[in-house]
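Apart from one protein chain that is not included, each protein chain of the complex appears where it belongs.
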Amino acid sequence: MPPSSAGASAAGAHVARALGTPWRAVTVFLLPAATFYVAFTAYPVFRTLWNSFHKVLPAKEEFVGLANYAELVRDEIFWRAVRNTLVWACTSPLFEVSIALVLALALYAKVPGRRFFRIAWFTPVLMSYVVVGIIWAWIYNYDWGAVNTGLRALGLNSWTRAWLGKQETALPALIFVTTWMWSGFNMVVLLAALHSLPSEVIEAAELDNCGWWGKLVHVIFPMIRPTVLNLVVLSFVGKMKIFDLVWITTKGGPLWSTETVSIYVYKRAFEWNTFDLGYPSAVASVWFVIVLGSVLTLSYVFRQREKLEY
Amino acid sequence: MHRLQRAVVLFALCVFTAFAAGPFFWVATMSLRTTSEISRDHYAWPGTLHWNKFPDAWFNSNYSTYFQNSLLVVVSAVIILTLVGAMAAHCFARYRFKLNRFFYFIIFSTIIFPPQITIIALFQILVQYGLFNSLIGLTLVYVAFQLPITVYILESFFARIPGDLFEAARIDGYSEMAIFWRISLPIALPALSTTIILNTILLWNEFLYAVVLITDEDKRTLPLGIQRFMGDQMEDIGMISTGLMIAIIPVVLIYAFFSEKLIQGMTAGAVK
Partner (left out) sequence: MATVTLDKLCKRYEKSHDLAVDHVDLAVAHGEFMVLLGPSGCGKSTTLRMIAGLEAISSGSLAIDGRVVNEVPARDRDIAMVFQSYALYPHMTVRDNLAFGLRRRRIDGAEIARRVDDVAGTLGLAPLLERKPFALSGGQRQRVALGRAIVRDPKVFLFDEPLSNLDASLRVSTRAELIRLHRRLGATMIYVTHDQVEAMTMGSRICIMNHGKVVQIGAPLEVYRRPADTFVASFLGNPPMNLVKATVENGQLILGAARLALSPALLATAGTARALTFGVRPEDLAQSSGGEGSFGAEVTAVEPLGAETIATLRIDGSESELNARLGRDANVKVGERIHLRPDLGRVRLFDAASGVALN
């Protein structure tokens, strides 16, 4: 293989190594990624922050200082959206991870057909939120949706509802959908974590008079704790960002009961009768800080005080 | 575990499987029935299999356009992502320089950013540069969007390649770029295929950026196209079902052949 310019001879290569980092190569490797990052991620973040201090109309930009933020504090819909999103983000991990844990333990215990189950349960995650939203909107349909049809078949007519049409049930109904979607995903991750546990430690627990419950509580749960907490954080962050599902099913209704911050930002930016991008930018900026702050807080609270080496 | 316990557990698991996969099968059956058949009984098994609904939706309801747009955007974005991501990952993993971890952290941390913080400005930028409502603009945004997770997955893989291989190559006179092409990439093929599959699925299903940055009917991607049919009072359920299947089938095919890779890719980083 012929050597090429930058490291021409063995001596040259030695010199390059002795000098340390080949800066030319590093630049070449990082430049494309850096360009994309700066152009489509970093710059937009700053631009959005910039917007938040202005009134951004199609024809002109007008500096307004903290006016947008002041309005934000008084904006009831915004706070409703924040509450809805936080409720979603805080309850989802509870359901998604605990169901996943039960399922993962069942497969770990060598139930027959576990390869099939693992593949089947993972499928909801593969579907686009659009597809999921449409299907569940149909399932929740008052007249012929699967939920109400099933209830009527069981004679529980009084329990039928317009699930997505009533304020009290809309958000829980959507939370149910995301739980349906992500339980399988979490299960797969937890199963992998369970399989990575050293079998000798579990055998030692067996010899230390632990039945299956004892092993779970004293050995297995403590050792998969990092993964469980990781999934909780992932689930939390995912729900803080949620948009697609709500947009397809309820668009934030009825009466803002399913309004999430992402939906609100979209509406204010692209569907409001004033074309001001400044205010939604302020909302986005505040939300950005809230999300980052929550993740940092969670990470701090969940931090592993010492390494769990095994 | 006693026999009875086992049977109960198995039964519960089967119920959950029906719960998890049921909706999908329901749509699959509906995609082969006409809307009038469906209106009569929503849950019946298809009497006659109306395979013609597929070409019908494809040609007459613009699904062909949506599918092609999605295909174009996703394939281009994934190709660019793989190259750009691999180069950056290789660089982070193999070279020691002062700000290495800092830059890596900056790129990696954007995974938790809510998209709202960038979407408004991206809208402005694309309009400003004439890339609004263009598949090119969307492709570029998609690349930036998936770059962090791609770099994350590939970096941990590149880091595990033994350094001796690179030393030997350098002694043999290879340039850094040649080392990347002839050593890093071929060895990293498993991880590369994982990120390719992952990115394909995630971008195929992506909705938010598409809905903001594309408004022209003939530029819509598949998720957008499907969404267009929703919300009418007289929903053509049969046709929408067929459309849904058109959107789902590529994903199912990939999953059928690469389920292990796909699962690994999507769960990468979640296991600690």
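Here the chain labels run A and B in written order, and each chain numbers its own residues starting at 1.
By definition in this document, a residue touches a chain if its C-beta (ideal position, glycine included) is under 8 Å from a C-beta of that chain, and two chains touch if they have at least 3 such contacts.
All figures in this text were calculated on a predicted structure; none of them were measured in a lab.
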item	value
Contact list for the unshown chain, restricted to visible chains	A
Chain not shown: contacting residue from A:V201, A:L216 or A:V295	A:V201
Options A:A34, A:V102, A:L151 or A:C210, residue touching the unrepresented chain	A:C210
Subunit A residues that touch the omitted chain in the full complex	198, 200-201, 203-210, 214, 218-219, 222-223, 225, 306-310
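The rule is simple: only the chains that are shown with their structure count from here on.
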item	value
CA centroid of subunit A to CA centroid of subunit B, Å	15
Residues of subunit A defined as touching subunit B within the complex	1, 3-10, 12-14, 16-17, 20-26, 28-30, 32-34, 36-37, 39-41, 43-45, 47-48, 51, 56, 103, 106, 109, 111-113, 117-131, 134-139, 144, 146, 149, 180, 183-185, 188-189, 192-193, 196, 226-227, 230-231, 234, 237, 240-241, 243-244, 247-248, 261-262, 265-266, 269-270, 277, 280-281, 283-285, 287-288, 291-292, 295
Touch list for subunit B against partner subunit A, complex	1, 6, 9-10, 12-13, 16-17, 19-21, 23-24, 26-27, 42-43, 83-85, 87-88, 90-91, 95-97, 103, 106-107, 110, 112-125, 140-141, 143-145, 147, 151, 167, 170-178, 180, 201, 204-208, 211-212, 222-223, 226-227, 230, 237, 240, 244, 247-248, 251-252, 255, 259, 262-263, 266-267, 270-272
